[in-house]
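Every protein chain of the complex appears in place save one, which is left out.
The chains carry the letters A, B and C, assigned in the order they are written, with residues numbered from 1 in each.
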């Protein structure tokens, strides 16, 4: 199965994601520079973290105007699994593929720390292997990571089961402690924490198994045995 | 920007004519203390620079170590003190940028950043607080955007830095040996300037770094652009992969003047260039300004005519400007033109080799009396003193700082900041452990022993992760070297570092000298900073949680060495006393022993004893593991001392080991065999940290209470004063 | 054609919290010496230099740019556009 890793000027977790996809989960991964198009034989797309365009104006907003985003939109409509991590999530939100907005953390500082997620929706292509309410120890690293939606949108998110991950405690002031959401169809998922930093035991001081299920869910969705 | 009268005479006699104004500017930039090391160069030769793992190539700005299996690491250290003192955000950020380009110029990818930060008293001084807060944000914004993890460092506050700042940044790179850029060039090759546009910012920066800080020359402010730097990194590495780079040099202090003259001089070539070809930020810059501008985020590449097109394509892909500014000539002249008009045509050998100085040195008068001990007011409540110490800015947890740094990106960080040294995994299955340490309080009392102490402390930290030191970086920061007393302290520190490096066979792979660090109130304390890199061949020590019944062992003797300690200075406001002295033999024995027991898997955890002594070291173990401990001072090996001295002495070569009860026997056998001084001094368990002497309870505090104060106090201080 | 300077001020909509403004305010109030300040709101400003046939067109054009390129996020922010000769 082929996973496309989209690279923008300023992306900086692309290589980490690529390593995890290829060396840890034995997938075929391929980089796609933001000016290029996505070919049809791609089975899933990942927008990795970083500082596309230096986070200028607002994290993700300039990258959301990249040519490749049109292809990502088309793939999203076709139901192909798409994951945005951190800056990738910000880009998905700014390009309208996901609802909400990511604001500066309440601390006003960049925050790098280990947190615990709770799985709220286990029917997306990236969470199908989880039990509901399962905990995931996982690091965050962001300055604009406070997910915000107004009350009406929040109701809609709940109604359509679009809240995928929550933090188990208040971390940055996000609405309803939300850490990740999906679109109505469930195939486009965005999350602020970094699963690619948590799936190897060598660098995960707590437990690398839960976060691995994010990628194993993708494998199983695609019908690949791991 | 100016040369000394004697230097102008020298220059004229060397070139045999009147220099042009552009030549004067170029030479002044390159002959500044910052670029030429004219005060220090003769003496730096004493450092051991070679070793079995050291790879030396011409023209590298960073040191290279062979870590086996075809891989190398590179490392370098820099400071950005003067700029940070006036614009802490931009100064600290561009400091990161500069050292990263040094790593890049060897052809390696930067994989880690370390920062050493020093400011005045943040408890009292809002200016110090402002400097600290903004310097941290500057480093965070720059390093985070690059996607290079900042994984370690240190923070220290001392009155001697009032109205000033020391911002030191070290970086480590990693790559394949075969990808190292072998700097070379041939006649006709092209000289390319890539990256940010050249502007008027930072004009005179290296001169500025070589003068004492006075308000009238606070004009060299640089605006950081980490986004361009990130693109430069990717473009350079892609160009490297396509073999498009014959020689590579970053632009730092002295701008084009230094980069061109040094490259030409080391490669034995001449360069002819046209200032009109340089992409500038503003119109109307004159040739002198273009030659000495220190605009950030620029790299100089020498490539061949055939490869230019591909190089330009890569730059275009990464949307960074690149201009062909000249070409390589035979001979050794730097020929600067504007169109057809010549502005400078001067031997690079002369430019790049400033006349070196023989500075006089004289032992400072204050050192005659500083070691005298003073009778101190006895401590009536040790628990209270302990709470004050663990909440003090120098000892409190630095999580407010490293929590703002992305220390996970790159997915190599095995041991994260907050422990002793940080550990990175390398692609060949080995691990790299790194720590930087300084201690101006010790160095002020004894510049030689203090410097050795910093070196040993950095080694101890690395050893605690199970790594063997393989290389060292030094950064020597002092006041005005024209003052013989200051120059003496510089020489003493350097000699101490040299002796230690030779004894332990740890080669110096890079360093930096920063002089003229003067504040309105006088010179800073001597502040040598040492970075140590260690290698772990097999799995590193992943510290399992400390549990009930585990034993606490101390290795090394505790001596009456409290001069410059946090206890004397923070609690008693006394500057003086005996500076801790490293006994080389004892140090080596202890280091080898700790490495051995870690490798054998006998112990759970190793932690070094440094600032705040045994008491703080033990508290740190308890607080990070959230467990109590009962410790008896009667058993601590060393001189017979009062309780406060046992608790807070900062004697070197000491380690705290945690061992499971069932392994204690095994450990003891090895410790005895190696003849190290040791005792079991405590047992873990419960939720109280207690220190007793005889039957008397000295300290009794709950882990939670201590931990809360330790973790939060720095943030509180920054936010609320 | 004339050159205009257009100031675009982006600020949070009423009802959306502004932690930065609050923090600066609290620093002031906590410090205690500037009691006459009762509120601080932060905003971001972009100053455009644009060549258009008249002032009105310049303002309209900038409004278009702001909407089309999402210079501000309409969910949380509003913009004010001021055109100067």
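We adopt the following convention: contacts are C-beta pairs under 8 Å (C-beta built on N, C-alpha and C of every residue); 3 or more make two chains touch, one makes a residue touch a chain.
As the structure is a prediction and not an experimental result, all values here were calculated from the model.
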- Item | Identified contact with the non-displayed chain, of B:15, B:46 or B:221 | B:221
- Query: Just one of A:62, A:103 or A:118 touches the chain that is missing; which is it?
  - Reply: A:62
- Selected residue (touches chain absent from view) among B:19, B:59, B:120 or B:199: B:199
- Note on the structure: Per the touch rule stated above, subunit C touches the missing chain via residues 3, 9, 11, 21, 24, 27-28, 31, 34, 36-52, 61, 65, 68-69, 71
- Logged for subunit A, residues touching the omitted partner chain are 9, 53-54, 56-57, 61-62, 65
- Message: For subunit B, which positions touch the chain that isn't shown here?
- Response: 86-87, 89-90, 126, 130, 199-201, 218, 221, 223-225, 227-228, 281-282, 319
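Operating definition for what follows: only the chains that are shown with their structure count from here on.
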- Query: What is the distance in Å between the mean C-alpha positions of subunit A and subunit B?
  - Reply: 36
- Geometric centre distance via CA averages, subunit C-subunit A, whole Å: 30
- Query: Where does subunit B touch two or more other chains at once, residue-wise?
  - Reply: none
- Please set out, as single numbers or ranges, the residues of subunit C touching at least two other chains. none
